[in-house]
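For this view, one protein chain was removed and the others were kept in their places.
Our next item is chain A:
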């Protein structure tokens, strides 16, 4: 039951003046440099709009007041969304309330049943054909509804709404892009109450946000040509700088995956020219160079990335409008555009250096990284925590491996000791361990794999320093711990949640093999071939697929002149090499890979060749 008598027109003017003043205040807040002042002004304007809306909605809905009321509703929603940086359920309710007010004037509300927003929009747009003066405000509200639905992925509802708005009966409702493009909101009248953002502005924002979302989605699911066209569309639209950088980076990723590295490079350079967020394009560039095999350029981009991330750029204050950024999906660590934190980038750089054989650089970078993580008294840097990634002990171990590789064994020992001392409280009590050993109890303490690995690396460092005795004792200690650990051990509380990475069966086997071979090699160096033979034999049993173990065994057997066994082993090796190589892409931890590379027999091709001759010749005779 609506009263069609408009409230006193002077009252209407008063409200309108209030609205205009609040909008101007919000715009002043927008331009204010001081972010605190800005936030307070915006909060005050928001509160003012809320009050104004309450007083407007306290009266029965009337057609002459409705355009103003809807404008205030829109301003309120826009300001609230931009202050809280996101849409919530409240905004949906605000929109719904606005629509119900329109229907109230038409007496079409009927019994207040639970009606979906879609149905409400249908009835309102139908009713609005009778009330042309409401159209501009309704289009603006529809723009906000579209933004809400876009940000919550209700694309079907969005398409249907736009279809109704455009008045097009035919055409598939699926082609959202087309609907967005054809939507032309009526021009605002010059004497209308002030608005924060008009419907055309909203349309442009929606267009860019939609195409970029679409492109990113297609890129993630691997539908590259579609992604490319959507991203192109996004780049050609009205696009604020930071978003443009993202779009160009996504284009770079897309083109790299499509095998167009040169074109990808062009976009990445554009992106780098674009703005202050340099992280994602730099990371993408490093991936691109890695694909091209240009290691120097790859490492250079990574170095730049570390530098770029060290600057905590004070993010520009967001506009008090509905912006493209608000409508983009939440940043996700799995997204191709995620570049992580500085320490994560530093870790990537260090490990790439180690992998590409630049041990000195790697060692330096690892030391920098550890300093960054451990010495900062203030928590400014996060550990390379991205999943799946190494946990802190592994970072220590990689650093030690890099130092040994770079010939800095003493430093490596220091790093290992630091690791053990820091974690000492978590390690099982060793005295207890020996006591129980004597008692022969079966309860053995569980020791995380990384502790054994630390002893392995310590042994390797001693090897490099020429201290055989220490080396052998470290290797033995490592083996002692390793044979207690079984891979299916449920790790106790002391384990970190990313231990899974180094807990796999394969890693345990390879670690055992590496420790046995390392100790064997030390025995060989001390001339104790029988002891060496024992270790090599065990390592072959432990890890039959490990060729290195077999070759060391072969060499020792030959040295001991145990020809028959050597021949048998050689035949087995031959048969193994002839077999189709099994897929051996288990991803071992980087420190283990590095360690395994040290104990690889250097001349194993020539050795096998020699053996072939020595084995085959007597047979030919």
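Convention: a contact is a pair of C-beta atoms (placed from the backbone, for glycine too) under 8 Å apart; a residue touches a chain by one contact, two chains touch by 3 or more; residues count from 1.
By definition in this document, contacts and distances are computed from a predicted model.
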Name per UniProt, for the chain absent here [options: "FA core complex associated protein 100", "Trafficking protein particle complex subunit 2-like protein", "phosphatidylinositol N-acetylglucosaminyltransferase" or "BPL/LPL catalytic domain-containing protein"]: "FA core complex associated protein 100"
Touching residue (missing chain; options A:10, A:190, A:262 or A:425): A:425
Kindly state which of the options A:309, A:482 or A:590 is in contact with the chain not pictured. A:309
Chain A positions in touch with the non-displayed chain are 34-37, 39-40, 43, 50, 88-90, 93-94, 277, 279, 309, 312, 314-315, 330-333, 338-341, 373-383, 385-387, 391-393, 396, 419, 422-426, 428-430, 432-433, 436, 441, 443-446, 448, 492-499
